[in-house]
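Below is one structure, written out as structure tokens; comments come after it.
As you look at this complex, bear in mind that one protein chain is not there, while each of the others sits in place.
For clarity, chains are labelled A and B in written order, and residue numbers in each chain start from 1.
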Amino acid sequence: MGHALGTRSRPGRSVVTMSSITLATNRGRPFRTSNVLRQYVPLLPPSILLLVFFAIPMGMMVGLSFHPEGASTATLANYERFFTDDFTLAGLGRTVLMSGLVAICVTVMAYPVAYFLARSRSRWRAVVFALAIAPELAGVVLRTYGWLIILEDQGFINSGLMWLGLISEPLPLAKNMFGVVVGLTHVILPFGILSLLTSLQGVDPSLEKSAQILGASRISVLRHIVVPLTVPGIVSSMLLAFTMSASAYATPAILGGADFKVLATMVYEQVLFYIDWSFAAVMANVLLVMMLIIAAIGSRLEMRLHKKLHF
Amino acid sequence: MKCLFLAASAAVLSGAATIAHGQELIVNSYGGPYEQIIQDAIIKPFEEQFGVSVIYDAVGSSQQDYAKIKATNGRPGFDVVVMTASQSLEGCREGLLEPLSAEAVPNLAHLNAAISAVAGECGAVHELQYLALLYRTDMFEEAPTSWTDLYDERLDNRIVLPTFANIMAAFLTQLMSSVHGGDIDNNIDPGFEAMARLAAQSIGFEQASAILESYIRDGRVWAMPFWDGRAQLLVDSGAPVDYVLPKEGSIPLIATLNVPVGADNKELALQFVDFFLEKTSQERWVEGYKVGSARADIEVSEEARARKITTPADLDALLLPDLSSLASNLSAWGMRWEREVVPAAR
Partner (left out) sequence: MNRIVSGLFRVSIVLVMAFITLPLIVVMAASLSPSSQVTLVPWEWTVRWYGDLVARRWIDPFILSAQIAVLVSLISGVLGLLAAYVVAFEKCPGHAAIMSFLLSPLAVPQIVKGVAIVLFLSSAGLYRWVGTPGLVAAHIILTLPFAVRMIATAMFNFDRNLDRAGQSLGATKAQRIRHLLIPIIKPGVFSGMTFAFIISFNNIPLSVFLVRPGQTTLPITVINYLEYSLDPVLAAVNVASLLFVLAVIFVFEKIGGFSAQIHGGSK
């Protein structure tokens, strides 16, 4: 395992700008094979699996979205229904707002933890790492009920505050946007931490050290070196958090209450209760297009921030 | 270490590969603690009598099971499934459920003909429930007698309602429509208007019956609509609650046994359906699950006789909606519920 250390602190690779969405192409492969097509051969097994169990089934769903039950020819009727209905549109708006808030909360909370994991040499690091991924180990449903017990009107926080006499009416912590954002942030935080960690590990610690030796304060090291270099990580963490929240079902369903409908909960109802898969496919497609737009905005933003913050 | 790992994964692989596709009968029905009741009352006696083994599958609400039958085009993997009469009708129309003949299921002849007709030719009615008014005995000086008692101002913030994804919500809206001058099938407007007012009284909506039930058990709510079978089980568990059939009447939940068209063990499945409809099986079921029966000739305790639907007269007193229109109305009603009822809460 000795070589591994050597690869880390080599000065030449300090500016690692790869993110998981825009991949660096300048690295090249170590073991050359001559045939161009042969390069793609290893992709075959994963691609076949993805084709059979994802692309073809989803293709069927896309087809289904143009064929509502009873329609003999392709029609946009279900898309029209989606975009002319204030109820579904409100659900779409709520989805964007919720996912955006979660993306920000996750990234802001994950950053210090990831930084600690990437830099600290303390023996607490293992503990922090274990705790950081702990939420993922427990099932979503029960964890969400855990939050409900904490946040609901007669939950721990409200009954505690009322017992202390600080409030007379319970605070609206659950069955609304606040509760959902708290729950989703908890679910997605480990992914944010891991995603930022990868990016922070790409920043050479000796860069920070030299800046400090040259008299820069920690704040300015953070602002002028660490944050600019991890912009790709920040953007990819936000995109991941956004994507995961927009398609999450259990947390909004349990912590959101009956009037908190997001696209994912509406899709769930269409699939399992109304059994209208055509309309469910329309919603899923809208969700997909929305995520593509957000991803495009994300990579734009990444490039712009990168130019602006890069020294 | 590596060897151990390989050996372990090989064991897992072979284990997964040898999972047998059953000769056994697979029955999909009630889950949770209620599984024990059907095991004792029906499944174990059936296994003994026919010398077969039954694999019990408790997954999914009946609507989810229906979704699965539809997605697999009638081959969901289970041989017998419990559904409601409206799903039974729809599944029959779509060719997903097996029609049941009097030759294959002789006991069908003993069921009340009117009820059997409601469920169509694919469903065997094995259980009847009605929407009851469940209330806290320690909070009511006298038992409520009318659905309009739910609007009492003392019950403000003391009621919980089902979400629309619980089929109870649709039935409740129909019932409230009838109570408030509309009717249960076409003129449903008074129902939504009444539900909106009821929502304003409520603390909110929950989907799972277990959670609805927990609210009245721990005293956060004092009254709610609930099916009479589980209401009785709640009473029997010692909770300070009781239930009534209000004077305006109620709507029945007609539960059916169905066999998907692609069932692997169709013959055995039909035998199971017939066994469930036997006089003795129905008696055990009425006493065990605390529900009513479509067989008039069963002999049950006075208590069950008094509180459950066991005679044609009991049934005539209830409002029977047009179940074939329910399925087609569901989506539109769901949309109305989300717009008119849900926002009225709080």
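Keep in mind that, in the parts below, a residue touches a chain if its C-beta (ideal position, glycine included) is under 8 Å from a C-beta of that chain, and two chains touch if they have at least 3 such contacts.
The model shown is predicted, which means the values in this text are computed figures rather than measured ones.
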Residue, one of B:G31, B:P45, B:P190 or B:G249, that touches the chain absent here: B:G31
Given A:I56, A:A71, A:L89 or A:I167, the one touching the chain that is not displayed: A:I56
Contacting the left-out chain in the complete assembly, out of A:A132, A:I225 or A:A258: A:A132
Touch list for chain A against the chain that is not drawn: 1, 3-8, 10, 13, 16, 18, 20-25, 27-31, 36, 39-40, 42-43, 45-47, 49-50, 52-54, 56-58, 60-61, 109-110, 112-113, 115-118, 125-126, 128-129, 131-132, 134-147, 149-150, 156, 186, 189, 194, 197-198, 201, 217-219, 240, 243-244, 247, 249-250, 263-264, 267-268, 271-272, 277, 280-281, 284, 287-288, 291-292
Residues of chain B (touch criterion as defined above) contacting the omitted chain: 1-2, 5, 8-9, 12-13, 15-16, 19, 21-22, 24, 26, 28, 30-35, 55-61, 64, 67-68, 71-73, 75-78, 208-211, 214, 218, 262
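The rule is simple: only the chains that are shown with their structure count from here on.
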Centre distance in Å when chain A and chain B are each reduced to the mean of their C-alpha atoms: 39
Touching residues (chain side chain B, partner chain A) in the complex: 63-64, 66-67, 70, 163-165, 204-205, 220, 330-331, 334-335, 338-339, 342-343, 345
Residues of chain A touching chain B in the complex: 87, 154, 175, 257-259, 261, 269, 271-276
